[in-house]
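One protein chain is absent from this view; the other protein chains keep their places.
Right after this comes chain A.
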Amino acid sequence: MKLLLRFNSEIIKKPIIAEAVLETGVKLEIERARVEGPQGEIVVNVPDDSCREVVNVLKRKKVEVTRLDVPITKDEENCIHCGACVSACPVGAIRYEYDWRVRMDEKLCVQCGNCVNACPVRVIKLPEY
């Protein structure tokens, strides 16, 4: 299973991935990593049967864990269709429809999470593990 791990400034300098590997003995495959300012994000691939164990260890170390096998969801009822998310999406998965409603194409979404923060009314959610 793919997991998105977010590291805040408090924990970013700690060797958390190495510790998690040593503590669980699970091989974590790092798919991509990005550090911006005092925060960092890593996408890891974890074998399904040991996922729970790895997540527990990471959460104890204050890592924010998000599942990437479940698509991003938008609460249609509470969306105001402004479109603040549209240009924040790097893959064009969010578009205005003919009537200026904002629609998300889950198939194109790569779960980068840009739209989650861009949404002023907080109706877009990445599933928390």
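Here, a contact is a pair of C-beta atoms (placed from the backbone, for glycine too) under 8 Å apart; a residue touches a chain by one contact, two chains touch by 3 or more; residues count from 1.
Convention: contacts and distances are computed from a predicted model.
Novice: Leaving aside the chains on screen, match the unshown one to its UniProt name from "2-oxoglutarate synthase subunit KorA", "Branched-chain amino acid ABC transporter, permease protein", "L-lactate dehydrogenase complex protein LldG" or "CBS domain-containing protein".
Specialist: Spelling it out: the chain absent from the display is recorded in UniProt as "CBS domain-containing protein".
Novice: Over the whole complex, note the residues of chain A touching the chain we left out.
Specialist: Interface with the chain not displayed, on the chain A side: 9, 36-38, 80-88, 96, 99-102, 114, 117-118, 120-122.
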